[in-house]
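The next block holds one structure in the form of C-alpha cells; read it before the comments.
Only one protein chain is missing from this complex, and each of the others stays in its spot.
Chain lettering (A and B) follows the sequence in which the chains are written, and residue indices restart at 1 in each chain.
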Amino acid sequence: MFERALAGDRKYWGLVIVLLAIIGAGFMAYLVQLKLGLQITGMSRDVSWGFYIAQFTYLVGIAASAVMLVLPYYLHDYKTFGRITILGEFLAVAAVSMCVMFVLVDLGKPMRAFNLLLHPTPGSVLFWDMVVLSGYFLLNIVIGWTILEAEKNAAPPPSWVKPLIYLSIPWAPCIHIVTAFLYAGLPGRGFWLTAIMAPRFLASAFASGPALLILLALLIRKFTKFDPGTKPIQTLAKIVTYCIIINVLFFLFEAFTVFYSQIPEHMRHFEYLFAGIAGYGKLVPWMWVSMIGMITASILLVIPAVRRNHVTLAVACVMVVITTWIDKGLGLITGGFVPNPFDMITEYWPTALELLISAGVWAAGFLILTILYKIVVSIKEEIG
Amino acid sequence: MKTVEEKTATIDRRRFLKITGVSTIVGLLGGWKFVELLAPGELEAKYLPKAGALTAKRWAMLIDMKKLTDETAGKCIKTCHRLHNIPDVGDPKREIKWIWLERFENAFPGDEHDHMPESVEEGRFFVMCNHCDNPPCVRVCPTKATWQRDDGIIMMDQHRCIGCRYCMAACPFGARSFNWGDYRPLIKDKNPEYPTREKGVVEKCNFCAERLAKGLIPACVEESEGAMVFGDLMDSRSELRKIMRERYTIRRKPYLGTSPQVYYVV
Partner (left out) sequence: MSEEKKEIINSLKETGFYKPGKIYDRGKVIAGIVVFIIVAAFPFFYNAGKAAKMPEPKLDTPVIRQLPEAERVCVLPKQEMRENHMVLLDEWRDQVVREGNREYTGYTGKKYTISLQNTCMECHSNYEEFCNECHQYTVQTPACWGCHIQKPKEWAG
C-alpha cells in the first residue's frame, strides 16, 4: 500500500518538500539544542516546562479524533462514519507521533530516554502516559492499516482486528485522563490541583480533535476526488458543538470554585493568566482571545445554519482549534508555574529556536499525516 | 604467597565478574535478580558502608532563626556551594541553588500577616530541599533517579536522570535546579573530591550524604555556629529532639502532606 505515497501530483510533492524543509530547519535547531542544552529555550528554574510540553498536551487532545468516529461506528452501528473512520485513526497516529517527539525534544538527556524502559516505575504517571500513548499509537496504526488494506482488496477485514477496535475505544479516553493526571496530582501547583482537570482534558480533546478532522475532511473534499460526505461532517460538527460548550462550562465551574473560595494558591494563577500580576501579564491578551473565541465558537456552532454551511462551519472549527490550542498549548502549562512556589513571578516566553524546533516537530507530524492521507485518498478514489 | 582461601576467593570473584558481564545483557531484560540469586552474600560481603559513618533512623534538620545571622548564612552557602561544585551561573532564572535565603512571605507563603515581629518581617530564611517524608518528587520520577533512602534522605542519581523535570514540577518548595547548559566551566574552584554535573540533569541538596558516609555532619551545619542542628528525629535523646521539646518549630507548607524534615525556630 505504501507505494501509493510515492506517486502523486505536483501539489502533493510540493507539500512534502515544504514539510521536509521545515523539518530540516527544525532539526538543525535541535542540533543546536543538543549541543548547548535547554538554555536555548525560554524555560527557567521556575517555569521548568514550556512550549514543548504544552504542545504535547494539546496534541494528546487531537489524538481523540479517532475514537469519536470509531465509537459511534462500531458501538452504535452508525454507518455514516464508516467512510471516514480511517481519517480519524490516521490523524491520531500523526498526533501521537508528535506527542512522542515533543517529549523527546524536552528531555535534558534524550540519549538516556530508554531509562524509562530500563527502570520502569509504575508509581510515576509519566510511566503510564508512555504506556497509554504508545499503545494508542500501535492500536490506531494497526487497525487503520489493516482495515484500509481489506477495503482495497474488497475483502472483509481479518477477524482479529475487531477485538483491537473494541480495545481502542476505552483506550482513547485513557490517554487524556492519564495526561491530565500528570498535572492534577502535584501538591504544590494550585492551578492544576483540581479534579476537573481530566474532564476538561476530555472535553477540549473531543472538541479540538474532531474540529481539526472536519477541516481536514473539507480540504480532502476540495483537493481530491474522494468525498468524505456531508453527513459524517455534520455529525462531527454536532460532537464539536457539544464538547466545546462542555469545555467552556468546565472552565467556568473551575473559575467559580477558585474565585468564590478565594484560596490564594488556586486564585493567583487565574489572576496571572487573565489579569496579570504586578505588571506581569504576557499571556493576558491570549487568554481573553481564547475564552471569548471559545464562547463565540460555541454560540456559532449552536446555530444550525452555521453548521450546515461548510464555509461558516470551517470558520467555527478554525476558532475551536485555535482557542483550544491557546488554552492548552500556551496557558495551561505556563499558568501552572506562575506564580512559583515562593509566590514570585518569573514569566516565560518561547525563544525563536524553541519555536523552530516545535515547527519541525509539527511539520514531521504533518508529513506523517500527509503520507497516510495520500494512501487513504488514492485507495478511496480507486474503489470509489 | 596467597593462602588457599584467598586463591579460591579470587576464582570466585572472577566467576562473579563474568556473571556480572553477562548480566549487563540479562539486566536489559530485567534479569538483575538472577545475578543476586547466583552469588548470594558475595555482593553484601564485598560492599559495605564505611566504618565510622554517621547513621540515623530519620535524619532531620532544625534551623534556629534567632541564631542565624546574614553573615553566618553567607558562610554556610559559600561552603556548601564550594564543596558541591555548584557553578556561579549569574542568571537568577537558570541558576543552581542547594541552599539559599528567602523572605518569610516567600518561604512560608500564606503564613505571613501585616503585624509580624520585625525579625520575621525583615529576616532571611534558609531554604533547601526538605527531604520530605512523603516526597512528591520521588513519586513522579519515571526512572527512580530520585528516591528516598532508609534514613529519609532524598537522593539524586545523576547517572540515571533523563532530565524530564517532572520532579521540579512536583516539588512544592522550588528546591530543585536543572542544568540548563554545560555549567562545568562556571564552577570557580573545583572541589576534586566531589563530582560535577553534566548539562541536562536535575540536582539539589543531598543533606551531605557524602560527608555523613565519612562521619562528618553536613557542611552548612558545621559552618552555622550553632544556628543549625542536624540529627536523628527518631532518637529521643538527640540534640535535635531536645530543642524540639523546648521550642515551637514550624515547617514549610505542612498542609500539603509532604512532611518536610527541615524545622524552623522562628
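To be clear about the criterion, a contact is a pair of C-beta atoms (placed from the backbone, for glycine too) under 8 Å apart; a residue touches a chain by one contact, two chains touch by 3 or more.
Bear in mind that the values here come from a model prediction, so they are computed numbers and not experimental data.
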(message) Touch partners of the unshown chain, restricted to the chains that are shown, please.
(response) B
(request) Looking beyond the chains shown, say which of B:65, B:155 or B:186 touches the absent one. (result) B:155
(request) Spell out the interface residues on chain B facing the chain that's missing from view. (result) 6, 9-10, 13-14, 17-18, 20-21, 24, 45-51, 53, 85, 147, 149, 155, 157-159, 190, 192-198, 209, 213
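As a convention for this text, only the chains that are shown with their structure count from here on.
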(request) Measure off the straight-line distance from the CA centroid of chain A to the CA centroid of chain B, and report it in whole Å. (result) 38
(request) Spell out the residues on chain A that touch chain B in their complex, using ranges where they run on. (result) 36-39, 43-46, 48-49, 103, 106-110, 112-113, 115-116, 118-119, 121, 123-127, 130, 182-183, 185-189, 264-265, 336-337, 340-344, 346
(request) Would you mind writing out the residues of chain B in touch with chain A in their complex? (result) 28, 92-95, 97, 102, 105-107, 109-110, 136, 139-145, 160-166, 168-174, 177-182, 198-202, 253, 256-258
